[in-house]
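Every protein chain of the complex appears in place save one, which is left out.
Going by the order they are written in, the chains are A, B, C, D and E; count residues from 1 in each one.
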Amino acid sequence: MSERFDGRAPDELRTISITPNFTDMPAASVLVRFGRTTVMCTASIDKSVPRWMDKPGNTRGWVTGEYSMLPGATDPRFRREVHRGGLSGRTQEIQRLIGRSLRAVTDLEKLGPRTIYLDCDVLQADGGTRTASITGAYVALALACEKLLAEALIDEVPLNDSVAAISCGIVEGRALLDLPYVEDSAADVDMNVVMTGSGRLIEVQGTGEEATFSRAELNALLDLAEKGIGELTAMQNDVLPERLHFK
Amino acid sequence: MSERFDGRAPDELRTISITPNFTDMPAASVLVRFGRTTVMCTASIDKSVPRWMDKPGNTRGWVTGEYSMLPGATDPRFRREVHRGGLSGRTQEIQRLIGRSLRAVTDLEKLGPRTIYLDCDVLQADGGTRTASITGAYVALALACEKLLAEALIDEVPLNDSVAAISCGIVEGRALLDLPYVEDSAADVDMNVVMTGSGRLIEVQGTGEEATFSRAELNALLDLAEKGIGELTAMQNDVLPERLHFK
Amino acid sequence: MSERFDGRAPDELRTISITPNFTDMPAASVLVRFGRTTVMCTASIDKSVPRWMDKPGNTRGWVTGEYSMLPGATDPRFRREVHRGGLSGRTQEIQRLIGRSLRAVTDLEKLGPRTIYLDCDVLQADGGTRTASITGAYVALALACEKLLAEALIDEVPLNDSVAAISCGIVEGRALLDLPYVEDSAADVDMNVVMTGSGRLIEVQGTGEEATFSRAELNALLDLAEKGIGELTAMQNDVLPERLHFK
Amino acid sequence: MSERFDGRAPDELRTISITPNFTDMPAASVLVRFGRTTVMCTASIDKSVPRWMDKPGNTRGWVTGEYSMLPGATDPRFRREVHRGGLSGRTQEIQRLIGRSLRAVTDLEKLGPRTIYLDCDVLQADGGTRTASITGAYVALALACEKLLAEALIDEVPLNDSVAAISCGIVEGRALLDLPYVEDSAADVDMNVVMTGSGRLIEVQGTGEEATFSRAELNALLDLAEKGIGELTAMQNDVLPERLHFK
Amino acid sequence: MSERFDGRAPDELRTISITPNFTDMPAASVLVRFGRTTVMCTASIDKSVPRWMDKPGNTRGWVTGEYSMLPGATDPRFRREVHRGGLSGRTQEIQRLIGRSLRAVTDLEKLGPRTIYLDCDVLQADGGTRTASITGAYVALALACEKLLAEALIDEVPLNDSVAAISCGIVEGRALLDLPYVEDSAADVDMNVVMTGSGRLIEVQGTGEEATFSRAELNALLDLAEKGIGELTAMQNDVLPERLHFK
Partner (left out) sequence: MSERFDGRAPDELRTISITPNFTDMPAASVLVRFGRTTVMCTASIDKSVPRWMDKPGNTRGWVTGEYSMLPGATDPRFRREVHRGGLSGRTQEIQRLIGRSLRAVTDLEKLGPRTIYLDCDVLQADGGTRTASITGAYVALALACEKLLAEALIDEVPLNDSVAAISCGIVEGRALLDLPYVEDSAADVDMNVVMTGSGRLIEVQGTGEEATFSRAELNALLDLAEKGIGELTAMQNDVLPERLHFK
């Protein structure tokens, strides 16, 4: 059986790095790399909550995500969305996914009446930008929570579990983990999986790209994702203080 | 075990109706009802293809979907997106899903250099509008193909299979099929499944709504969806001419 | 003298139908047909009033209209206005006309501090969509008032009269009533008339289309419109409860 | 019977002035005043035609109008439409009316394949801005045609007649001509009439403002308008060269 | 040494006129001409302040500018910015400059909690529109302050100095004052200078247009500007009441 173009085994992640404190102004700033894919994830804390939440007596907070590709992230250059008259459907879909994934492990009551924005700005894109974003944004969220604890603005960790995400897909009949652009664009089936550190599913998005797939193929992809997310969870814990580890 | 609020069994569809020729100007017009959810699906044939396809020598066509909620579709009234400065992320996500689902069964080469627009306008919304849209849009697409055949503009059916879609979810711990709004808004896990008439998956979107789920729960939901889509496929065939039936 | 292309007399309306309760979620829902022209008119009641009215001590309500063509309403397909960066001048002109026409017979004081939205969504367009919209929207407005009365939210009918509208025009030298698209596009003079059930004018819009007209021609068209509106008023009353009939 | 607030008779125009050559860069520039209402009407000639006209073999031209209120035109200040996200319905309605009115007297074939833009910018607004705009824009159009003739770019006057416009209305039961803001805002019926110099109607727009009107009232208003337009036509001719006079 | 195309000396202004009370509705209205360049500058007083200022206890006011080119201001016609989807960078840059320049001489505390809008609408453009706008807008601002004083809404002149502005540039190696379009478009270096009547700088913007310049050239241009602004200050004072003169 032929090797992948970069020599990886079918169930092998690219080289991953997670660098906290990349910049120092926001509440937290993480630079995450999945191979050449590079995303800056910052967490900013705002003292207000969205208007629809902001009712007398509200004690809950909110967590939301934004996602953007920088123009130099790809070759050819990616035209800024501000010049196209608004966010594309793809960007909005990814933003909604980031926010939903992080909220699935956040105790909004313990967070208290504030909003944490997770901004995922893609400095370089080579496939898997949404899963790198979620994986890095979780670390930024956890570090921002750590900061709130350190400043005694909250007194309990407002998270129930960790979150990580990975892509997988079926390329030329083989189920592969963590697709770079060259594999992603050749995939018949494309799947993104978001899971907690404890192995529960948060989101499964499997899409046939002008193709269809069977239940058995779906299961093979989920097995790959589960393995990859386990490894990402360990790497996230490596850069986080112990009181933010979940089992 | 308690019944569902409307007396249905957990694996039972709402009352479904699929009415072809609801209006007579577009190439095809289908009114589909899933319970109170009512969608007008029209197919319009355009002689051009999208700009990115329109290169010398191109012989392929395109199929695309649009989705919109009418303001009277819900109570309270739904504010038109044209007044909000553009399509919401949700609308764009649904439009992309409709187009992708229909293209998965279309032979764009056999369709020839033309575009079929499937417009899904929701006249009344009570949950499951995207799955009703896909189910109705497939019928409109098939009827538009029938029209192209009848007018000898193409000489082969440009479809490989049929498509239908259904929602399911976990509500108060039970896996349920075809959720109306009242169940949908109480669901911990929400899933939309698009399948072909021959039982292959096109799209699986499972989402924990501030909740997580296990592989076993995922499988239970997929079983429900498979059953429902089998029934929808039969109803689609009932209103389509035999040469558009696939096994 | 030659017949009209569909065999009608110059002063004859197309086949008209007015179907109440077409859907069941909004306060009122009416499907109106003028020949092939098909409009869904829904009335939605909102507990607030527009910002400019919303001053301490305000006791008056508001009635407003919106109008939209569905993409499948015409062949070739009608491109959605949300994709063109906003409402066209034509759409805004029609919306303003619908609102103005209905307010001319509404007692906003008796309606009380609430807004009734009349949404006129054109499912199929074959000329006369604005006049069909006004004629159907009046029925939806009256049924919404009936609902407010039935729920004892108001204690008097907040309407002074009924409203209906019809188009007419000069085509190849002849004054004709209720123009379908084929006649409308050939007309030298195009007129829309809105009148009350008691025969008072609300709006007269006569336009020479790269042509001019005399006072005598204007009068001939007004005579036709008066006859047509009389007939439409009777059909409106047929579907409305007696306490909503005006003489 | 009481006088009008400014001492005019019911059928009397305000002081009108029409000043050609107000600026010298565009093809024609006219400053028109109806009382305090002040509009700069410029005509600009463009060598192209709109895209929908621009087909091989096209020999016809186009005439179109634009209308805008300057922020200092009213007190309180009028907020620019560019800051509101687009043209209001009212502005678009007026623009369409200006273009339609001028095209009704233009021979687009004789004009040849070019576009004349008539820009009507309201420097000060005190009622009747749309009718002052049409009256001034006609003069600018005629002077631009004169310029084309003088430069031998065309060899025949491409106009069939002149155009002028006036407002009238029913205020406290009296039919009045040429309403300034204070009368306009108190009117029960508001009418704008566009006529040719030879007395043919181009446009009649009569609107009950939360009121209705009879056929007899409509006729009284049309009589007033006819008188006023006769006087405006004479004033237009005073500033135009003889070969641009029509009888 | 060759003369300038219009016979002026290098340090000579074009014919300047400043006409107050050009219209009578806004608080002040000034028509300013620098040669053919013609700008209507109106001042409108609003009782509110911008949202970011509007805090309990605020006693300060605001002065802001808007700038717009009318379509007939140039030949060929200038397309309205409302049709291009928003203000150009150039327009915004000029608006910010106008506001900043006027605020540099305004005592916002003495002005009190109100906003003065200075609208600079360019009726004809032949170079130097931004400097003519600032020069005229200052006169409109001063007259609006005079009006506030006359109405006893304020009791002290809220201005510290006057403001005027002029362009200069290096054209074919010569430093020239007050460039019309033909010189401006040939300039290698383009400079706009805003100064007070007492000779202090407010803004210096010197730009090499695909060219560079030396410190000595910069100084030669500043000398020209100083001379021109001295002359403009005198002309401003000629149309302003004595209590608005500063030394």
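Keep in mind that, in the parts below, a contact is a pair of C-beta atoms (placed from the backbone, for glycine too) under 8 Å apart; a residue touches a chain by one contact, two chains touch by 3 or more.
Everything quoted here is computed from the prediction, not taken from an experiment.
Q: In the complete complex, the chain left out here touches which of the visible ones?
A: Checking the complete complex, the chain left out touches A, E.
Q: Looking at the whole complex, which of A:M53, A:L70 or A:A211 touches the chain that is not displayed?
A: Counting the whole complex, the residue in contact with the absent chain is A:L70.
Q: Who touches the missing chain here, A:F34, A:W62 or A:Y117?
A: A:Y117
Q: Based on the whole complex, identify which of E:A9, E:V182, E:A211 or E:A234 touches the chain you can't see.
A: E:A211
Q: So one chain is hidden, and I want to know which residue out of A:T38, A:T129 or A:S167 touches that hidden chain in the complete assembly.
A: Missing-chain contact among the listed residues: A:T38.
Q: In the whole complex, what residues of chain A lie against the chain that is missing from view?
A: Residues of chain A in touch with the missing chain: 23-27, 29, 36, 38, 40, 42-44, 46, 66, 68, 70-77, 80-82, 86-87, 117, 119, 121, 123-126.
Q: For the chain that got dropped from the picture, name the residues of chain E it touches.
A: Per the touch rule, chain E residues meeting the hidden chain are 85-90, 92-93, 95-96, 100, 103-104, 161, 196, 200-215, 218, 222.
As a working rule, only the chains that are shown with their structure count from here on.
Q: Treat each pair of touching chains as one step and give the shortest count from chain A to chain D.
A: Minimal hop count between chain A and chain D: 3.
Q: Find the geometric centre of each of chain B and chain E from their Cα atoms only, then give the gap between the two centres in Å, rounded to an integer.
A: Spacing between the chain centres: roughly 60 Å.
Q: Hey, how far is the Cα centre of chain B from the one of chain D, in Å?
A: Using C-alpha averages as centres, the distance is 51 Å.
Q: Quick check on chain B: which residues sit in contact with 2+ other chains?
A: 85-87
Q: Among line, ring, star, complete and other, which one matches the pattern of chain touches?
A: line
Q: Go through the chains and record each pair that touches.
A: A-B, B-C, C-D, D-E
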